[in-house]
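With one protein chain withheld, the remaining protein chains of the complex are depicted in position.
For chain A:
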C-alpha cells in the first residue's frame, strides 16, 4: 500500500528533518547548541527538541529591500551542510528573490499565493532598509519597498527584521541618508517585530530566533527589539581580551608589540563595550574565531547607527566632531568677547576717575565746624 505524503505545511519539523536523513543525535546536538546560545538550562534541551519535533513548518516570506544580500550570504554560506542550514530548509520558504528558482511574474505570484493561503499565519522576514524619499530608489517588480512591506506585513503573524538595515536602517541610513532609509519598525507598528541586527547577523542567531519562534513563540526582547537570549551581553563582557583592558594594557597600533601580545583593542577603536551581540561566544565560521580574535576591534555592527559612530578606528570615548578646530574658534570668540568687555571695564574705570570729586581742606573744616 502506498503511503500518502503529507502536505509540506502539515509535516512537522521533526518528520521533515528525518526525511532529510538527520540523525536524532545531530538533532539533539543542535538543540543543545540552541539552548546554550539562548542561555537556557541544559534541562531545557529535551523540551526544545520536543517542541521543535512537533512544530509545523511555517510559511516564510523573505523580502529583500535596500540591502547587500550579505545577510542571506551569511546564512547560506555558513559552514555547510550545517544544522542551522537544515533548520532553515525545514521552514517553507515561499518567497526569497535571491534563492528562489522562479522569476518575474511567477515569483511574485508565489508571494501573493503564500500571503493569501497563510494569511495571518506566515512569518515575514525582512532584510534591507526601506527608502521613503523616493519610492523609485528601490522597487521589486515595479512595487515600491514601502508598499510591498505594508502589504506583506498586514497578514504576517510576526516579522523578523534580519540585519542592521532592516532592524535600524543600517548602512543606507548612514549620514546623510540619501534615500531617506528607515527600519521596518519605523513603518510597521501593529505587528510583533523581532530585530536580529548584525552586518551580517551570526547564522545561528538567525536560525536560533526562528527556532525560538517555532518552539516558544516570541522571544524576550531588549529595548532595541533584539532577543535577549542572543543580544543580552556585550562583546566586551565576554571578550577574552578583557583582562588586558582591566590592566590598562592596550595595543596602540595594529602591528606593535601590544597587538602581537593580544592586548585590548580599545584604543584602536573597538566598540565592544557598547555592542550587544553573541560574536564573542558563538563566534564565526564554524566557531573558528570572531573579529577581535583575528586582531580587529569590534565595529559595533549590531547597534543602530554604527556606521556613524565616529570612525571604526577611533576609540569609543573620542568625541565625533572636529573638537580641535572647534576649540580654536572658541578661543578666538573668547578673546574677542574678552577684548570687548576689557574695553568696557577700562571705560568705566576712566569714567569713575574723571567724575571723582576732590574735597578741599576748607570744605572739610566747614563740615566739621557746622
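A few comments on the model shown:
Here is the rule we use: a residue touches a chain if its C-beta (ideal position, glycine included) is under 8 Å from a C-beta of that chain, and two chains touch if they have at least 3 such contacts; residues count from 1.
Going forward, contacts and distances are computed from a predicted model.
When the listed names "Nitrate reductase gamma subunit", "Polyamine ABC transporter substrate-binding protein", "Fe-S cluster assembly protein SufD" or "NADH-quinone oxidoreductase subunit NuoE" are checked against UniProt, the chain not shown comes out as "Nitrate reductase gamma subunit". For the chain missing from the display, the contacting residue among A:133, A:237 or A:363 is A:237, taking the whole complex into account. Considering the whole complex, the residue from A:14, A:58 or A:304 that touches the absent chain is A:304.
Across the interface with the omitted chain, chain A contributes residues 223-224, 234, 236-237, 245-250, 266-267, 273-274, 303-305, 308-310, 314-321, 323-324, 326-327, 329-331, 333-335, 337-339, 341-342, 345-346.
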